[in-house]
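Yeah, one chain of the complex is gone here, protein chain that is, but the others are all in their spots.
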Amino acid sequence: MKKLVLLSTCLLLLGGCLQQEEAVTDQLVGPLDTVSAVTLYGSDSRRIIDEVFAAVSDIDMRMSAISQDSELARISAGAGGPVAVSSDVFALVEEALAISAETNGAFDPTIRPVATLWDLGSGNERIPSDNEIAEAMSKIGYARVTLDKTTRGVSLDSLGMALDLGGIAKGYACDTAVAILKKNGARRGIIDLGGNIYAYGTKLGGKPWVVGVRTPIPGENGYFCTLNVSDKAVVTSGAYERFFEKDGRRYHHIFDPSTGRPADNGLLSVTIVASSATVADALSTACFVMGAERGRAFLAERRDAEGIFVTEGMDVLLSPGLLGQVEIADGRFRLAGEK
Amino acid sequence: MNRRDILIIATFLLFAGVWGAVKLVAGFGDARDAEAVAEISVAGKIVDILPMSGEERDVSIVGALGPLTVRVGSGTAYVAASSCPSQDCVRAGKITSRGQCVACLPNRALIRVKGGATANANSEVDAIAE
Partner (left out) sequence: MQSKRAEKNSPSMALMAVFLAYALVMGIIENRIPFDFFVPGVKLGLANVVILASIYLFPARDALKILLMKCLLTAIATGTGFSLLYSLSGGLLSFLAMVTLAGLPGNPLSPIGVSVIGAVAHNFGQILVASAVVGALSVMAYLPVLIVSGVVTGILVGVAAKGLLHLARRHARHVWKKPRKIL
């Protein structure tokens, strides 16, 4: 009897001492043009989060298309001649271009001249003329970026072109953060870089994290559906994020590189779930541009990503891998296939 | 089942019932103990901290680009007006619980909720992709 008491007491105490798991959350404002938050469990959390934020700030500084000193700005100003960049920038440009090719240009990191033309978010938004759009489109095209593997040189074939990794930078920063977490042996946490989510590990008790997707209606802050994920990135692109309205029509910030205008496919938002946040980030934009039909077909072939497509008609379409995994939380939205 | 068993069962149920009733009335203590406050900072420096409860009141702060008006009260906080060109912060809407925040990046202003219950105490999600 005494042995039993001793044994059970020891085990109870052991359980208590094993891991003091408290959640630590911190925010980073500014880098990547947004607010980032990391929540970690475990004893070393604060230090790991600081390391993550330092890396995110670094990525922002070096990959920002806007800052004068960034490597990308130098490429764009390079007037056609190759600019040698650091190895991670080069690798990211390579990946961006590969995805551009795979999506047939739906994702295009050279889209900047078109975006600048429409100038969303500046307060000076207006609808450009067809001529202006044609002119801007003459300065885009992912195939016109030349990479030299040996020198790590990147060049654009004409003046006026620009390389912008904004559509993939947050995802890349997210993957970098995940690598830092893994390196430090972190067991569980949530990374939220401006809405790009990475659910790292599982919750306490071994359950997957529950990630909601923002209701794609401007002004509403809730979520319309949830999914259970573990070690996956969840990235959403939507028309609701940045737009202006004129004459009853909404002009948003996700441009279709083939038309030079905001993608007009009847979609409110696209959410991609993938193991790589970089891929999820790029594909969320690409699939939004592609539209529900092409986008779902594209994802079905890819296998490394799944998607949730929300149409203007409030229908929610899922790629095959997510069937049964998504729960609708807002009755205004209908899961396609359900009555 | 004998009398003692029933006694034990009744005692447990009574205890649970009383405790549960007390909790319902008094609220789940630790979650509501610390008051929720809105912490407003500009360029990393805290410029104001206000309780989220109570009547709505406006606070004028000066951001990097110009003035902003933050409205705090009735359990919510939001940017009522801002000098920034894109007005993303105004469109972001209201925040209500610990862990949520609204930022005006051009103005380098950040409003955070500290203390009080987290949103997840009531809802299921651990994060929202947006």
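So that you can tell them apart, the chains are marked A and B in the order they are listed, and the count of residues begins at 1 in each.
Here, contacts are C-beta pairs under 8 Å (C-beta built on N, C-alpha and C of every residue); 3 or more make two chains touch, one makes a residue touch a chain.
If you're wondering where the values come from, they're calculated on a predicted model, not measured in any experiment.
**Q** Determine which one of A:98, A:204, A:323 or A:336 touches the chain that has been left out.
**A** Checking each option in A:98, A:204, A:323 or A:336, the one touching the absent chain turns out to be A:204.
**Q** I'm checking contacts with the chain that's been left out. Which of B:9, B:43 or B:62 qualifies?
**A** B:9
**Q** At which residues does subunit B meet the chain that is not included here?
**A** On the subunit B side, contact with the omitted chain comes from 1-2, 4-5, 8-9, 12-13, 15-17, 19-20, 23, 28-31.
Everything below uses one rule, namely that only the chains that are shown with their structure count from here on.
**Q** If you average the Cα atoms of subunit A and of subunit B to get two centres, how far apart are those centres in Å?
**A** That pair's centroid distance is 27 Å.
**Q** Sort out for me which residues of subunit A touch subunit B in the complex.
**A** 25, 27, 29-30, 33-35, 37, 120-124, 190, 192, 195-197, 199, 203, 209-214, 218-221, 223, 226, 234-236, 238, 241-242, 271
**Q** Can you name the residues of subunit B that touch subunit A in the complex?
**A** 44, 85-88, 91-95, 99, 101, 103, 105, 108, 110, 112, 124-130
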